[in-house]
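Showing just some of the chains, left in place.
Naming follows writing order (A and B), and every chain is counted from residue 1.
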């Protein structure tokens, strides 16, 4: 072991270290205020992984609670490593034909340097950390959709590949100086880059995996209740909290526009919850709690693209619309398409991610930043660009994720066997129970 | 839908957007450091809503766990919207006779402008966000006291009204340039503005609702145990964490006095927990855990008014006193007055809020900020002012909240029917179970 370490350290890794020397250096165009803001935002985005773990676990059955949490732990654990090694370079390395960045540029964090990230006043290392915790979320979104039936090993392989090789391309196109950026697409904090990517990959996974045993019988969709609404709500609140880092930190600077980003984020979430509550109340005669959690998440997903480009009233309308859309989207995928998505990830992240991206083309106001959208006299131009971005992202991610899932299915197998699914993946994949002191009938 | 959106956007909302243009603007008297501090504090206050949800849910029965959480979700979701529309103007609009602010001044966030909030160097939009997340907490306090028997719809109506029309008046009087501010009342972070308001409204609600079925039999008060102490403790810790934003953020500036605010807050909480533990240990021969959670919350509530005006040793005494008071207050309301407050909100927030406000008149030291209190040679003047503030707030809130609850009771009905209360509000109001995989005997 020591020998191995020594070899690794004295070869390539040694120089990696020197390349990122930052000790004591405070010049190089770095604003410490902006750097601190982005660091704190990164911590908030990190804690979203707890939020996802709890939402996904709470919305599924007790017999699979640990497996889901383990997937979320390993997603952020591995995301950091593979994004450092490969993903970051593809996303943010020197542009190659608008399609990808120079993957080799930052291997082992070489080349980040001690100064500010180009075009910002934020320490390049802080920028890297922020992007690293972001990258993991695209995989985590998939985790919920494929829950309760995917093999643990197969999920891990997929998570590594999406973070290393799928997500970074889209991130490059829109944030890294690629072709959608050149077109003028606006996706401030990632309704498309993160959420539509996650939702599109989730769709591919769900299509290949098929529904959980017992979900559809005689053409009827059965409700499979989540085992702990309090856990899901806890996770939802944590996600909302972390979203302040996600959206307001994407400014990559602490400037006077940041507070309004936090306000639009809050209002969209609130409006999302309110409209979902209202719609479910009117339709089912009772306000639906699980759906309302998805309602504020839908509002948050939708405002993510335009949080810095729309006003507070527009944010409420975007959030409210997402809160309505998510109810019908969940129903559509579940009952019409018979696609079994236990946590509603395709609807919340995919559909509302796409909607939110398009909404920038409708609600953007140049006075807040960027351009005027359709509703503010800007015509259809921005809307068309947003639509191209959504379509291209969906097509690229759906196709590549579909291929990756198919390949995993062929070589490793994607789904646990029937017996394991019935007794639960906690026993099957990890040989333990989430709640051994309690009686949990299977 | 699209038509509706278009109409809304092109009429009043369009101008609303322009009124709050902040893009790229960094002058206008804004300190970005102070603005960042207040934003982070706002995020911390936001997460207190998770804390309240978990404390209230953990302290009540499993059959009502979801209903309580749903109330907390909707409180923050709606608070943001109604406080934007109405409450903020009443609280912080131009003063009208010392009694209220100009409600119309900021409708739709019009008029906030791109600069600093008057009298501060904080972005007006950040100030607004901070006040918005604060406002929701006054309603959330009520939520716990009326738990396990109030109709969901009736609570929502009340929550909207307190955030829009009750809390803002008191906020104006003390923080918005109203008559108590003119008198010189000190309530730095809201022992009165937030906690006494919440506690007084809770008292009105509990009086009208009556006790839960089975709580009092033959003149004896029965303990109805909360269903998850771990959940309650989790919520308590989150509240303590968020309180750093609540208290230290109320400085509205990152200046050299802020660290001591965080220290007084910590010491008061620690002393509160310690004394509650001690008192319950001496009285019952065992340290009471649920009460100890209420003990540190009591310490936090009590130090809130004077956190910037007292020294660390005084903070400990204030917290310790609150930790003692809360034990006797809970007993008094529960056993003497037979008022059924499942989570002890009236005692923790109402009684200790009042105590903490008065304590400023005793422990304040001009060297920390403000004036000298009675114990530091300042005489009875400040204490008298604090007493007037407490009395006026209690009277105003208790009467208005009582009237609102009565009106809701007449027109909508306040309490669920007996059968629903017995099977639980999760089934009755939301048609689901919090923990469907576990057997929970009713």
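Keep this in mind: a contact is a pair of C-beta atoms (placed from the backbone, for glycine too) under 8 Å apart; a residue touches a chain by one contact, two chains touch by 3 or more.
The structure displayed is predicted, hence computed values, not measured ones.
Novice: All chains are the same sequence, and 2 are placed; what is the full number of copies?
Specialist: In total, this homomeric complex is built from 3 copies.
We take it that only the chains that are shown with their structure count from here on.
Novice: Distance-wise, how many Å sit between the C-alpha centres of chain A and chain B, to the nearest whole number?
Specialist: Roughly 33 Å, centre to centre.
Novice: Please output the residues of chain A touching chain B within their complex, sorted ascending.
Specialist: It is residues 33, 36-37, 40, 44, 61-63, 225-230, 233-234, 236-238, 240-241, 244, 248, 254-260, 262-263, 266-267, 269-274, 277, 284, 286-290, 292-293, 296, 308, 310-314, 316-317, 321, 324, 362-363, 365, 367-369, 375-376, 435, 438-441 of chain A that touch chain B.
Novice: Sort out for me which residues of chain B touch chain A in the complex.
Specialist: Touching chain A: residues 1, 5-6, 8-10, 13-14, 16-18, 20-26, 28, 30, 32-33, 35-36, 39-40, 42-43, 46-47, 49-50, 53-54, 57, 65-66, 69-70, 73-74, 76-81, 84, 108-109, 114, 123, 125-126, 128-129, 132-133, 152, 228, 231, 234, 429-439 of chain B.
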